[in-house]
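Note that one protein chain is taken out, while the other chains of the complex remain in position.
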Amino acid sequence: MFSWFANPLRFMRLSNWLAPLCYALAALLIGWGLWQGLWVVPKDEYQGGDIMRVMFIHVPAAWLAMASYMAMAVMSFIWFIWRHEVADIAAKSIAPLGAVWTAICLATGSIWGKPTWGTWWQWDDARMMSVLFMFFLFLGYMALRASMDTRQKAARAGAILAMVGAINVPLIKFSVDLFTSLHQDSSVITADGPKMAAVYLWPLLASGLGHTLLFAGLTQTLMRAEIWDRRTAQANAKLMAEG
Amino acid sequence: MSPAPIFSAFRQALGEAWAGGAGALLPLGFFAGAAVLVPLGIGTDPQTLRAVGPGILWVALALSSLVTLERIFQADTEDGTLDLWLQTGAPASAIAAAKTFAHWLAAGLPLALLSPLLALMFQAEASTDLLRNAALYGLGGLAFYFWGGVGAALSATVRRGGLLISLIALPLYVPTAIFGALSMTHGPGSESAPLFLAASTLFALAAAPFAMAAALRLAAD
Partner (left out) sequence: MRRGVTIPLLSATGLGMIRGERVLFTGVSLTLEAGQSLVLRGSNGAGKTTLLRILAGLTRPEAGEVSRNATHHWFAHREGLKPHETPRTHLGLWAKAWGSGADPEAVLARVGLKRPADVPARYLSAGQRRRTALGRLLLEQRQIWMLDEPYTALDSEGRELVLELIEAHLKTGGGLIAAIHGESGFVPSGEVVL
């Protein structure tokens, strides 16, 4: 199944229409979600009043911080086993985007935290802490790739690190959970089904899906740029060899 | 397959660790120096020092492991030793583990042994707790060395690899730092923390050598 996607040409054809589609749907979903979230739904005094509306960006960003790291690790694994170049390109492209969404999550969490906790940074919040370490994992991944001298080595080193990070994420999360006593449970999805008020739930889901699609679209665009970049470099190398 | 190459790699690494920079004195000096800076920075109130002491020592231990590890695989790629070890036919993971263990023995264990002395300077009561804590520092240090070794192996061909090792290893140090510091408190969760510390160290010992092996093969490539 992976081999079908592994062909760069096929990817270029696919992303040619899929990426714009992702952007269009993302614009609709995020637009509707934000409009609902910022103007329509009632504010929740318990969650800090109007400031809780930052949730419609914060929660999708938190979801993407985790999901994008896992996606990067899975792509690295596929590259490591099958050496499909597109998988490496995907992992490379996800990293900076994942770092940006992780940073957005940290920033919005901090903004939300100031009025509710009374502080910009709450060391007791397990999720903020986990996301912070996620941020460092992304930074380390990008720094390592950047310091390798060929793209083949960057791919190998990056894949090793992404997989090492992935097997450590559960342990990091567990230790951080143990470290913090004061933390809210993730409230969108629980064992009894979604328990959050429906007025919040739908805009939140729309926003989450929208962010995911935006992320997917941007990943494809970065991947396309990377593929063009590699083709250009290859063509240049060929010209140099001939001339 | 004979285990002889693994023992030889261990012996060579031990010799290297002792020969390079006054033996264990250098990491010890760094460890003590980093710890001693803290009271200068946060003040000398005995109450505060007693509270932060164990945590400061964990941080100092993590930092000195990073400083020690910076060169262990980089030197091997530069002097050609890595090529020789990879051609012995012994598993690269075993060689990497032997080398890392040797460096822990030469630099990490002495730090743990010195910790009771530093703990006293941080106003800890002189009791058998200090010896228990020393054992925990030794155990946690092992995890630091193995995950740090992954960072060191990945950046073996990188100039100024030391900064990169820190960035790579920092998130991997989190569980050890948390379990380690928690196991020296008396609050809730402190009874089970040493067990978690031991478990996460075992995990490091089991998983890190394979990552190091893959990274070393890349460094030789």
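Order of writing sets the labels: A and B. Residues in every chain begin at 1.
In this text, a contact is a pair of C-beta atoms (placed from the backbone, for glycine too) under 8 Å apart; a residue touches a chain by one contact, two chains touch by 3 or more.
Everything numeric in this text was worked out from a predicted model, so none of it was measured.
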Visible chains in contact with the missing one: A, B
Which residue of B:84, B:117, B:135 or B:195 touches the chain not shown here: B:84
Hidden partner chain, touching residue among A:40, A:81, A:167 or A:237: A:237
Residue ranges of chain B at the interface with the undisplayed chain: 2, 4-5, 7-9, 11-12, 15-16, 19-20, 75, 78-81, 83-84, 86-88, 220-221
Residues from chain A at the interface with the omitted partner, ascending: 149-152, 230, 233-234, 236-237, 241
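Note that in this section only the chains that are shown with their structure count from here on.
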Centroid spacing, where centroids are CA-atom means, of chain A and chain B in whole angstrom: 31
Residue ranges of chain B touching chain A (in the complex, touch as defined): 150, 154-155, 157-158, 161, 164, 167-168, 170-172, 174-175, 178-179, 182, 188-189, 193, 196, 200, 203, 207-208, 211, 214-215, 218, 221
Chain A residues within the chain B interface of the complex: 133-134, 136-137, 139-140, 143-144, 147-149, 153, 156-157, 160-161, 163-165, 167-168, 171-172, 174-176, 178-179, 181
